[in-house]
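With one protein chain held back, the other chains of the complex are shown just where they sit.
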Amino acid sequence: MADIVELPEAVAALVADGDRVAMEGFTHLIPFAAGHEVLRQGRRDLELIRMTPDLLYDQLIGMGCARKLVFSYGGNPGVGSLHRFRDAVEHGWPAPLELEEHSHAGMANRYAAGASDLPFAILRGYAGTDLPAHAQVAVVTCPFTGEELAAVPALNPDVTIVHAQEADRRGNVQLWGIPGVQKEAVLAASRSLVTVERVVDELVPRPGAVVIPGWVVDAVSVAPGGAFPSYAHGVTERDNDFYKQWDVISRKREDFTAWMEEHVLRASAKAGA
Amino acid sequence: MADIVELPEAVAALVADGDRVAMEGFTHLIPFAAGHEVLRQGRRDLELIRMTPDLLYDQLIGMGCARKLVFSYGGNPGVGSLHRFRDAVEHGWPAPLELEEHSHAGMANRYAAGASDLPFAILRGYAGTDLPAHAQVAVVTCPFTGEELAAVPALNPDVTIVHAQEADRRGNVQLWGIPGVQKEAVLAASRSLVTVERVVDELVPRPGAVVIPGWVVDAVSVAPGGAFPSYAHGVTERDNDFYKQWDVISRKREDFTAWMEEHVLRASAKAGA
Amino acid sequence: MSAAATSGEIQTVVAARALAGAGSCFIGVGRPSTAAILARAVVNPELVLVYESGTIGAKPQRVPLSIGDGELAATADAVVGVIEMFNYWIQPGRIDVAFLGAAQVDRYANLNSTVIGQYDAPRTRLPGAGGAPEIAAGCDRVVVIAPHTPRTFVEQLDFRTTVGHGDGPGARERLGFRGGGPVAVITDLGVLEPDPETRELTLVQIHAGVEPGAVQDATGWRLRIAPELRVTEPPTDTELGALRELVARG
Partner (left out) sequence: MSAAATSGEIQTVVAARALAGAGSCFIGVGRPSTAAILARAVVNPELVLVYESGTIGAKPQRVPLSIGDGELAATADAVVGVIEMFNYWIQPGRIDVAFLGAAQVDRYANLNSTVIGQYDAPRTRLPGAGGAPEIAAGCDRVVVIAPHTPRTFVEQLDFRTTVGHGDGPGARERLGFRGGGPVAVITDLGVLEPDPETRELTLVQIHAGVEPGAVQDATGWRLRIAPELRVTEPPTDTELGALRELVARG
């Protein structure tokens, strides 16, 4: 049964310097509020894991929290570049960033293997590309057909953080809309934190919902609007304009730093910024 | 887009003598009406695939349709033996039955590999048991950790038959309640038939529903009550008494044959028996 | 004052007590299911019941005939497919306790639910493995529930469907299992537990009125008996009342 605690308390208890941290949410339910609390608590040297780093990891990377990035698509969806990610990779600002780069299919199967307590996953992937030179990819042979397939190692983060629409008082979590890989990311991790829009007395089953039982979650924290500028299907809307504005805010180092100072570091967890 | 056709027509078009046929439904949504139509059309020499053979395969085996059974649990759930299955294995009546026997975990992962177009699946399974002597199980070594795991070959039936609550007029299928392995069994097969309780103008999304797009299904046939004595969650009830009665009906060869003659062979597809 | 408990009722109550303090329990049908539902009623209301059919946190008010009964899905916290059940929930060892039955049990609590006689020329063909091999390998601990007869407790299994403690100390570790294996075998005569060193099943508890000699007579091998044999606390009126009400509802 998950504890329902304040976000600062949950982050302090579950996220440490040097951790391998996955904050998932595939273009939906991205846990910005929790990520910002990780920033405010000054965590450093993190190995950030996420299929699509998105604005959230652009911010964490730009603020110097990350030692390494494990990912498969580092763009601002529909807008263009993630400038802080590019600056770190191209110029090592504010710090050099080690990359472990996969394809979506590889990352998704790595989470599935992690959730299944298997050391690796097999897929038809990577063949003929330059990716294996920069990612852990091996070849396994089918013992029945002799066919060769790609193998990728399981992903088992120290801690996974996701956002959902709601939880009940026992910490059972329900999310709906685009489900992404959140359930697998939670099950693959040693520790997990779920931020929610609201706590309800009873979870009313929803079409397309994924339910994560509270007994496999460590902490649930209430963070209304905690996915902004991403969204919580049926509760908040994706702020597409903010994704476009971010291209301007993040382009120059000083503009970025000033914005983060004002809107994240000086904000409180309650503000959900 | 699946064709919506009469059950006899669909079975005639999709099921041939000698086929590897999977009729799935894990204790729920078992496609009895379709299986009985296969019987009435006199199909022979079938390789019957199903995690839990249940009463349906007890009937098909007892009527001599099966050459081989691929399965993981051949009992009458909560009641005891499947007498026709036992008679075939113990005494070769009405015909010898070849067995390919797995565990549930192995069968489930074989369907997943089949649906994924992978030649095999890996799992922590079978270790230390006598099962590998009677099933295709191999050992694969993790290329990253050196750990040894079990490998099982993919299951790709010639045809998969499942039952669902409803379909729309374009053949999109929606089922809910215990989901079992039906979606994987359909995606793993070369051909597929789905019987439904009803056809609706529009599928209204349901909590816990699995939707199978019509464009991956060959035929949909309307068969109200088509899961009896199993059930369709929210539409019909499981007839537990019938499962108990079956223990008596099926115990003696002549009682069984007489019952099948009267209730299945002489019945019509419309009757849904 | 209710009628005295039958040996079967005592077996079920003892099994229910074994779930005190457990977080989650994996169960099939029959007596194990009755015991687990009883446990929620009398010793562990928060117990999460997990069924092979994919229902996690089911709260049945009656004993289901099949693990697919609609009530299980209707009352569950989450309902998942069979593939997810085995890969995400059983394989990683997320379930605390698994209740298993069997047609044959040997001195190391290995189980046979496949065949009596030879596989290719069976005297009695049994249903088969189902989920048992991976459930017994993955769950944190296993409780076996079986009727105590010489036909069930045998010197040599006709088929090893499920590994308990294999051939003794270190066997499970060598097989790379996640879970610790059988911690108890609960019968209608008493309770057997694996010896901490040898892993061999040892009679540690007998139900009231049962003679150790009778347990030995019902066991197909030379049974080890603990120096201080516990006697089963008789079912309380609460336990017996709840059990009988549950069975009556069934």
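Letters are used for the chains, namely A, B and C, taken in the order the chains are written, and counting of residues starts over at 1 for each.
By definition in this document, a residue touches a chain if its C-beta (ideal position, glycine included) is under 8 Å from a C-beta of that chain, and two chains touch if they have at least 3 such contacts.
This structure is a prediction, so every number in the text was calculated from the model and none was measured.
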Contact set of the excluded chain (shown chains only): A, B
Contact partner of the left-out chain, one of A:F32, A:Y57 or A:F85: A:F85
Option from A:I4, A:M23 or A:A112 whose C-beta touches the chain left out: A:A112
Touch criterion as defined above, residue of A:S103, A:T160 or A:Q174 at the omitted chain: A:S103
Hidden-chain contact residue, picked from the options A:G62, A:G180 or A:P213: A:G180
Residues in chain A touching the chain absent from view: 26-28, 51-52, 71-75, 77-79, 81-82, 85-86, 89-90, 101-105, 108-109, 111-112, 123-131, 133-134, 147-148, 177-181, 183-184, 208, 210, 230-231, 233, 237-238, 240, 243-244
Missing-chain contacts mapped onto chain B: 1, 112, 115-118, 172, 183-184, 187, 211-213, 215-216
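The rule is simple: only the chains that are shown with their structure count from here on.
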Gap in Å, rounded to a whole number, between the CA centres of chain C and chain B: 28
Chain A residues counted as touching two or more neighbouring chains: 117-118
Touching two or more other chains - residues of chain C: 87, 91, 178
